[in-house]
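To keep things clear, I will list the structure first and then write my remarks on it.
Apart from one protein chain that is not included, each protein chain of the complex appears where it belongs.
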Amino acid sequence: MKNVMGIINLVNETDQLEELTYNRCIASTPFGGRYRLIDFILSSLVNSGVQKVCMFTQEKYRSLMDHLGSGREWDLDRKQNGLTVLPPLFDDPDESKKGDLYYFYCHRDYFFRCNEEYVILSKSHMVCNIDFKPILQFHKEKEAQITVLYKEDKEELYSLTRQIKVNADQKVSSMQGYHTKQQSDPFSMEMLLMRKELFLDLVETSIAKGWKDFITDAVIKNLDLLSVYGYKYSGYLGIINTVQSYYKNSMDLLNASLFNQLFHQSHSIYTKTKDEAPAAYKSSASVLNSLVTNGCIIKGTVENSILFRGIEVGEGARLKNCIIMPNSVIQQNVNLENAILDKHVIVNMDQEIIGDPKMPFVAEKQKVI
Amino acid sequence: MKNVMGIINLVNETDQLEELTYNRCIASTPFGGRYRLIDFILSSLVNSGVQKVCMFTQEKYRSLMDHLGSGREWDLDRKQNGLTVLPPLFDDPDESKKGDLYYFYCHRDYFFRCNEEYVILSKSHMVCNIDFKPILQFHKEKEAQITVLYKEDKEELYSLTRQIKVNADQKVSSMQGYHTKQQSDPFSMEMLLMRKELFLDLVETSIAKGWKDFITDAVIKNLDLLSVYGYKYSGYLGIINTVQSYYKNSMDLLNASLFNQLFHQSHSIYTKTKDEAPAAYKSSASVLNSLVTNGCIIKGTVENSILFRGIEVGEGARLKNCIIMPNSVIQQNVNLENAILDKHVIVNMDQEIIGDPKMPFVAEKQKVI
Amino acid sequence: MRSKECVAMLLAGGKGNRLGALTSKLAKPAVYFGGKYRLIDFTLSNCTNSGIDTVGVLTQYHPLALNSYIGVGKPWDLEREEGGVTILPPYIKQDGGDWYKGTADSIYQNIDFIEQYDPKYVLVISGDHIYKMNYELMLNAHIQKNAEATVAAISVGWKDASRFGIIDTNDENKMISFFEKPKNPRSNLASMGIYIFNWGILKKLLISDAKDQRSSHDFGKDIIPKMLENGNDLYAYSFEGYWRDVGTVESLWETHMDLLKKNSAFDLNERGWKVYSRNLNQPSQYISSKAIVRNSLVNEGCTVFGEVENSVLSYGVHIEEGSNVKDSVIMPNVKIGKNVKINRAIIGEGTIIHDHNVVGNLEDITLIGHREIVT
Partner (left out) sequence: MRSKECVAMLLAGGKGNRLGALTSKLAKPAVYFGGKYRLIDFTLSNCTNSGIDTVGVLTQYHPLALNSYIGVGKPWDLEREEGGVTILPPYIKQDGGDWYKGTADSIYQNIDFIEQYDPKYVLVISGDHIYKMNYELMLNAHIQKNAEATVAAISVGWKDASRFGIIDTNDENKMISFFEKPKNPRSNLASMGIYIFNWGILKKLLISDAKDQRSSHDFGKDIIPKMLENGNDLYAYSFEGYWRDVGTVESLWETHMDLLKKNSAFDLNERGWKVYSRNLNQPSQYISSKAIVRNSLVNEGCTVFGEVENSVLSYGVHIEEGSNVKDSVIMPNVKIGKNVKINRAIIGEGTIIHDHNVVGNLEDITLIGHREIVT
């Protein structure tokens, strides 16, 4: 995979995560106890042997930069190759309305300097642990110009996806806009493999036509002209672009078999690490069917919940179906159900909050309840 | 100096560097063959034993971030302490008109979390190699509330400075606005030492009064109320905020004794390093009174000039009184006098450019001549 | 190279025979502790938290895991442009090579390393103690007393005193006598094996000690007694926190149990005194709906389907349904099958315990080594 580079495109990601993304982009949203969404695609690329990754950022990316740092945790802090962040090159915010194609176009010099033959284009809202090697293999065997990853899923997803139709010979015959998925139709994972040359070609010709969006315009409008193949992915996949889908996919991790599919593969998911002591379960603690992270000190009852690092759960407190992000404090005798607390939230003693199981209560960062 | 933190304030730095700062801030302007201006204050702080430095950035700081990276080269890549960049917290560009006081005010939480007793407030446009330890000593001895560094210089500076009056007992009696210096009056180095508490106090009360600028408003308008002392600095100092002062101070480095004052002290100036081979002087090379950096390949004649890294000087080419920034190429038989070439400039064969010795010719980044 | 006021020399070459199977192919300071750490983390974190940024680590026994673990000291904030952590193995000189013959000899052989930094003081510490100590305060005391050497000391129970180096001092903490493992101890003030020396004096002593054929080249047995004999000014520095030498299987187990006590004297979560260690990429711990976890420390990467009580689990431990782990220390990546009972045991890294086994008893601490398979 030395001749493949990764492009992570954070421009115009569909975002209905509301409070969770008021001050951050989707890519830096905490997920799964100790990760941020970006970790999954980044780790997948690195584990597949990709050594060069560039990332197009658009807005609210300060916490993402903090998280990524020099890229060291993903082994992408390199003199040769490694991680490159490509921020918008223009100062006029109006220009950003021109869409991701314009972002790519402004940085085409960067691609000219890269020697890789192929690119994998992806977004950040797909939670997965993918090995891209068989996909390159498939791409070559089919002599495809573009390979799109897709998935079939019978379950209700609560997320917005792009429907895709794939023929018996695995050719893609149509791709739609973003919709809430209801049926069991296959949908695009928004991950595309193609030659770098074709990618740059499509960017240049589409810009000339006044088009804006790579997939919606450059790919879908050229679907007849290009040989686009669909590669069916069958591993774990979470699609996170609405609060509901965030909540559902988080809760799915409490299913041990899904958890193992995502995390206990031969390849790890990497993230920024912190110096926290092992989680301390005190003698009054009772924890069932939950994910717990280091730095937690638990004296109360925790059920069907995800605790990020450094959470304190006071004596007599009860958490059920909750997601608690780093460094939040749940004081004594609090009763919390169906809730998502962002970072550094404090819930004072004896409070009770019961959210709706379909639409959980969400507390913004640093809120005191 | 463990109880002193550095604050480098890049907000509203007086900038008449024209082409040199179209796409970068003063702090990241290349200087002295292999440095950027920020390196001097940053190294001075670190060499004095300061372990925590925060930096307020305003705009055009992308190349600065690239340069600083994780702060590793300055030994500021730390878990405890180290370098923190504090970018504007607001999205509305109008708010930036509120001045540096507002920037400080928005980040006051950061200072509350710091344990240091003193702050050293500085800007980035002073080229120097200062040991701050005697200044802290002076500050304590005088029981000063604020100590301002100042300098007397008989030479014409071509830069904009703030005049300062210091009494016989070293108390500061007045400070002026920025002017081109003509006489031999003492002037402020815009470096202030004070207790962190006083700094935060001044920020808060000045904001309440609708003031904008820390020195112009919070310090100068309170000069009667505060005991402000002046510490006279006598080492090398370059003040870079106009093209003329940039050129003059660069040329000054070709004076071996000034060069040694700045660089060959017991403390080094740190900068981001690159992997370049030693400079190669070919058999046709003739180099006189010049600074040359690694990665240069010299076949022509170089006189009274500063060559940054990776410069090629072709056979028969003549450079005189020039400053050539990284990776520029001077082809055969070019004749260049009194010129500043920014990074990646190419001067094609046989070209001749003679600038004015007082107002040198400046070529923007990536220009082809 | 800027000179450093104080350079730390960390002794990490010991074999740790009394830890049995745990150290058969592993240096003692690399032994796992507290669910997440290795023993050496505590001493290295002490250095960082005390502002000491130059540490030489003396290794010679099975150092591979230890060397890889330490690297250039990044996890402990000890990756520095000047100073930081340096691993100092024995080496061959022009006239041949010598292994380190004792604690003092290991410093003697690295005089060149210390001289690079031109320090005033040298701090000598060990990599196998569990404690939090601000060496800066000890250094301040050393300087204030105008001492030539200062030895950190802690009060121990009188019955244990004869297992330690015992210090007798006057009212001003000046050392009057020092006896290594005395039969009839004069005091219960025990040396913690932590020394600060004026480098100039220590250097001379090390050079003359190296020539002394009868010396065992040990700080406690040779250097300190010689200094007392020479009339040097030696002081004791009293330490009053938690301190344990985890030299035996029993003390390793007991020290773990101390962590689990209510209001434990040793808090791993203390803000302002982090214990740093190399972090591994492990997902959050998964506690199933049938699991019970009480009064325990559990690290990331664990999956628990059984019962865990009063125990410490390192990363990657897997415990299946119906199993019960009590009063035990489980090291990384141990896999425990169904209906297993473990009691008062230490289980080494990567060991697999199959279904229905019973490990441990109420009498002794049971030790199972690394990478064993209990069928």
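A, B and C are the chain letters, set down in written order, and residue numbers restart from 1 in every chain.
One rule holds for everything that comes next: a residue touches a chain if its C-beta (ideal position, glycine included) is under 8 Å from a C-beta of that chain, and two chains touch if they have at least 3 such contacts.
The model shown is predicted, which means the values in this text are computed figures rather than measured ones.
Novice: In the intact complex, which of the depicted chains does the undisplayed chain touch?
Specialist: Within the full complex, the chain not displayed touches A, B, C.
Novice: Which residue, B:293, B:321 or B:335, contacts the hidden chain when the whole complex is considered?
Specialist: Touches the omitted chain: B:293.
Novice: Could you tell which one of C:86, C:173, C:215 or C:282 touches the chain left off the display?
Specialist: Of all options in C:86, C:173, C:215 or C:282, contact with the hidden chain holds for C:86.
Novice: Of the residues in chain C, which ones touch the absent chain?
Specialist: Residues of chain C in touch with the missing chain: 13, 15, 24-25, 59-64, 67-68, 71-72, 74, 86-94, 97, 99, 110, 112-113.
Novice: In the complete complex, which positions of chain B touch the hidden chain?
Specialist: Chain B touches the missing chain through residues 32-34, 73, 256, 259, 263-264, 268-271, 273-275, 277-283, 285-295, 297, 306-308.
Novice: In the full complex, which residues of chain A touch the absent chain?
Specialist: The list for chain A reads 2, 72-75, 77-80, 270.
In this section, only the chains that are shown with their structure count from here on.
Novice: By C-alpha centroids, what is the most central chain here?
Specialist: That would be chain A.
Novice: Just list the two chains that share the greatest number of C-beta contact pairs.
Specialist: Going pair by pair, the biggest contact count turns up for A-C.
Novice: Chain B: which residues touch two or more other chains?
Specialist: Within chain B, residues 79 contact more than one other chain.
Novice: Quick check: what residues of chain C touch more than one other chain, meaning two or more?
Specialist: 276
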